[in-house]
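Here it is, the structure, as C-alpha cells.
The other protein chains are all here in position, but one chain of the complex has been omitted.
Each chain gets a letter, A, B and C, in the order it is written, and its residues are counted from 1.
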Amino acid sequence: MSPVADAKVIKQNMIAPGHFRLYLFAPEIAEAARPGQFVHVRCGHTLDPLLRRPVSIHAVDREKGEVILFYRVAGRGTALLSKNNSGDTISLLGPLGHGFSMPQSHARVLVVAGGIGIAPLYFFLQEIAVSEISADVFLGAATQKQLFFMNEIKESGHRVVPSTDDGSTGYHGTVADLFEEYVRKSDNQNGPVRRGDDAKVYGCGPSGMLKRLTDIIAAAGIPGEVSLEERMGCGVGACLSCACKARGGKNGVQYRRACVDGPVFPAGEVVWE
Amino acid sequence: MSPVADAKVIKQNMIAPGHFRLYLFAPEIAEAARPGQFVHVRCGHTLDPLLRRPVSIHAVDREKGEVILFYRVAGRGTALLSKNNSGDTISLLGPLGHGFSMPQSHARVLVVAGGIGIAPLYFFLQEIAVSEISADVFLGAATQKQLFFMNEIKESGHRVVPSTDDGSTGYHGTVADLFEEYVRKSDNQNGPVRRGDDAKVYGCGPSGMLKRLTDIIAAAGIPGEVSLEERMGCGVGACLSCACKARGGKNGVQYRRACVDGPVFPAGEVVWE
Amino acid sequence: MSGVKPNLSVNVGGILMKNPVTTASGTFGFGPEYSPYLDLNRLGAIVVKGITLLPRTGNPTPRLAETPAGILNSIGLQNPGVERFISEALPFLADYDLPVIVNIAGDTVDDYALLAEKLSRASGVGGLEVNISCPNVKKGGMQFGSDPAMAAEVTRAVKASTGLPVIVKLSPNVTSIVAVAEKVAEAGADALSMINTVLGMAIDIKKKRPVLGNLLGGLSGPAVKPVAVRAVWQVYREVKLPIIGMGGITTAEDAIEFILAGATAVAVGTANFVNPRATMDVLEGIENYLCENGIENIDELTGLAQKS
Partner (left out) sequence: MSGVKPNLSVNVGGILMKNPVTTASGTFGFGPEYSPYLDLNRLGAIVVKGITLLPRTGNPTPRLAETPAGILNSIGLQNPGVERFISEALPFLADYDLPVIVNIAGDTVDDYALLAEKLSRASGVGGLEVNISCPNVKKGGMQFGSDPAMAAEVTRAVKASTGLPVIVKLSPNVTSIVAVAEKVAEAGADALSMINTVLGMAIDIKKKRPVLGNLLGGLSGPAVKPVAVRAVWQVYREVKLPIIGMGGITTAEDAIEFILAGATAVAVGTANFVNPRATMDVLEGIENYLCENGIENIDELTGLAQKS
C-alpha cells in the first residue's frame, strides 16, 4: 500500500519573498523518494481549493524521516501552503512519478535549472554527490536574490555557473542562452562537452526554457532529460488530465501522462507545442 | 458608513473543550456595540465555507478597542474560527441587529441563560452593572464544567442561581425548570417576582428552552425579551433568509428578519413552531 | 495608457449605466440594506428584489442552506407587492442617481403585463427585469423560463405594456438556454440577464429530511460560476442582445471572465452576503484590469475570448 501520509510540519522557512522551504515528517516517503519524483499536496483543509498541488521532492533526510519541499507562491494553493507552521498537518501522496535516471559514474553531468526548477534538481545533485559524481550546474534566475542554494550546491562538490536576467550576478541573460554559449564554445574549442562524450543534460524550469534547452542539446547531439510541469488532477494516472504530447504510438505522436510516465521525460521524446 | 472591519486577533483562549473566548481589535465596533447585538464573522479565508457566521458580542473593552466573542465549536465554520491565533485577521461586520432593551434603574431584572446563551447576556450583565442594576441570573448548563463565568458575574454584583442537567452543581434539571419553580415559588410565597412588579426577563439559549421560558413568563404575566438563533445569510436584512414568525401583520402572523428586527424580540411577539 | 481613465459606461438595451456593475435581484434588498456599506451612486445600476402584484409571505423556513462554495435558497419571492413597493421602497432610491431595475414575477402572463404597466407609471424606474426563471415558486416562475414559447409570450406581453427597457432573466435549468434566448430576442427583449439559480437540494442527514422548508431550492454563489460563464458564452454567440452576466461573481477576476465570455454588464449576488462591498471591489478591479491591459473602453472587452 502506498501511503497517504498525514505529514507533520517540522518547520517552514521563507528563504526569499514568496519562496519557502517546507520540512515535513514523512519517513516512508523520504525512504522511497528518488530525484525528480513529486508529492501531491493538499494545501488547505477545506473544499476550496479542491485539488492537490504537485510539488517536487527537493531533498530528503532519511535518518530524520524528513521530506523537504521548495516552492514559490504561485496562487491560492501555494499561498495557503505557506501559512502552515510547525505542528500543523499536511496530507501528502507520494512519492509519485518517474524521476531522473541516475547518471553513470563516469558520465559528464550538466544540470540546467531555471528559477524554481532547481527544486528537484537540488535533490538530484545531492544524490549524485553521494556517488561522488560532480556536475556543472547552470543556474538561472531573474535576479541575484533568486539564485538559490549556490553555496550549498558548491559545497557538495559541484561547479555552479550562474546567470541572471537582469545581470545582477553572473551571465547577463537567460540560463538557456548561457548554456547555448557554453555548448557552442565546447564545440568550437574542443572543450569539455563533445558529441560522443558520455555527457548528459538534466533540465527543469519554465516550459519556454525547456523547449530551448531541448533544441540546443538536440543540435549538439547530447542526450538529456527534462521535467515537465503539467496541470494535474489525480497524480496517479487515473484522470488523464495531465496528458502531454510525446513521440511514439501509431501516428508518431501520442499523449502520455505527466504524473506517471513523467514528470521527467527524455528530452527527445517531448513534442513541444 | 458602517465598518467591514478587518479585525486583528489579540488572543484566543480555549476556556473549556470546544469553547473559546476570542479577543479582537475592532474599536469602532466596540464603541457602537449594545448588548444583544452580534457580529457577522468570516471564519475562514476561502470560498468554503462561504457564508459568515453570526456570533453575539460577548463583551467589549472600549478603552482598548476590543470586542470579545464567546463561542462553541458547532461545525466547520466555528472550527476554522478556533484555529485563529494572535496576529491573524478576521473580517467582521457589525455591530448588527436589535439588542436587548436596557432595563429601568428600579426594575427587577431576571436573566435566564441556557448553555452558550450566556454569551450575549454576559455583555448585558456587564452593562447594567455599570448603571448599578443587579440581576438574578439563572444559569443553566449540561454539567458543572460548562457553567461559565459564574464568578465574574457575581463579582459584578449579580446573584447567580445555577442549574445543571446532570446535577453536578446547583439545581438538578434544566434552567427552564429551575426558573419555573422560582416563579411559582415567588407567586405562592408572595416572593420577589409578582404580577405588577416592574420585573423583566432576559433570555437566551436553545430554542426549546426559550419556548418554555416564553410560556412560563406569559403565564406569570412577566414581560421578557429573548434572543433567537436563526440561520443567516446577509445579516443586514437583504436576503430574507432569517425569517421568523412573529405576531402582527394582517393575518396575525408575519415573518420578521432575525438579523435586523431581532435577534432580540419581545418574548410575547415570537410565534414558536 | 495607464494615466488615462478607461471608459466604463455601458448601454444595456437602453439602460445607460456609468459602469457595468450591478446587483443581482434578491441579494441586495431594495437599497437601504447595503447603503451603510457603500455609496449606491457608485453602482452602474441597482436591481431590486423580485416584485409580484400582491404581497407574498414567501416560503416556509429554513430558507437557506450552505453548500460547497455556494448556497441554496428558497425565499420564494417574499415581497410587499407592487403597490407598497412603489409607495414605500422606490422613494428611497429617488435620492440616488442610478438606474433602478425592477425584477418582476407573475403567476400568469397577465400578471407580468400588469406589473409592467404599473411600474411604467411609477417614477424612478429605469428598466424591468422579467424573472421567468425563479425555481422557488409553484406557479409561473421557472415554468415560463423552461419553455421557449412561453418565455416569448411573457416577453411580448411585457413589451406591449411598457416603454421601459425590458431585460429577460434566463434559467440555466434547461436543455438549451440558447433556444430560450433566441425566442425571447425575437419577442422583442432589449437585453438578457443570466443566470438565475440552478435547481438543487440538500438533505439533513440527522433529521432525515430536506434542509429547506420548501424541499428544493436555487443554487447560487461561486459553485455555479462555470455554469453561468458557459451560458453567457453560448448565448453571446447566437443572440445579438446585450447580456447582464451573473452567477458566482465574487471578485473582479470573476466579473472579467463573464465580460470576456460576452457579458456587457455583470451582477453581484450571493457575494454581497459574504462581502457587503463586493460590488465596489469588482468595480475597482475591472478598472485596474482595463488600465493594465491598455483597454480604453470596456465594450472592447465584451466577448473578447470568443475571438481568440
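A few comments on the model shown:
Rule of thumb we're sticking to: a contact is a pair of C-beta atoms (placed from the backbone, for glycine too) under 8 Å apart; a residue touches a chain by one contact, two chains touch by 3 or more.
Since the model is a prediction, treat every value here as computed from it, not as a measurement.
Touch with the chain omitted from the figure is made, among A:S82, A:S168 or A:Q254, by A:Q254.
Shown as candidates are C:I86, C:V154, C:V198 or C:M246; the residue that touches the absent chain is C:V198.
Across C:A261, C:A278 or C:I298, the residue that sits in touch with the chain not pictured is C:A261. Seen from subunit A, the chain kept out of the figure touches residues 1-2, 4, 42, 47-52, 91, 93, 230-244, 254-255.
Contact between subunit C and the unshown chain involves residues 67-70, 72, 146, 173-175, 198-203, 205, 207-210, 215-217, 219, 221-227, 229-230, 233, 248, 253, 256-257, 260-261, 289, 304-305, 308.
Counting over the whole complex, subunit B has residues 47-48 touching the chain that is not drawn.
Heads up, the rule we're going with is that only the chains that are shown with their structure count from here on.
Contact with subunit B and subunit C alike is made by A. In whole angstrom, the spacing between the mean C-alpha positions of subunit A and subunit C is 47. Contact with two or more other chains is made by residues 68-69, 222 of subunit C. For subunit B, the set of residues touching two or more other chains reads 47-49.
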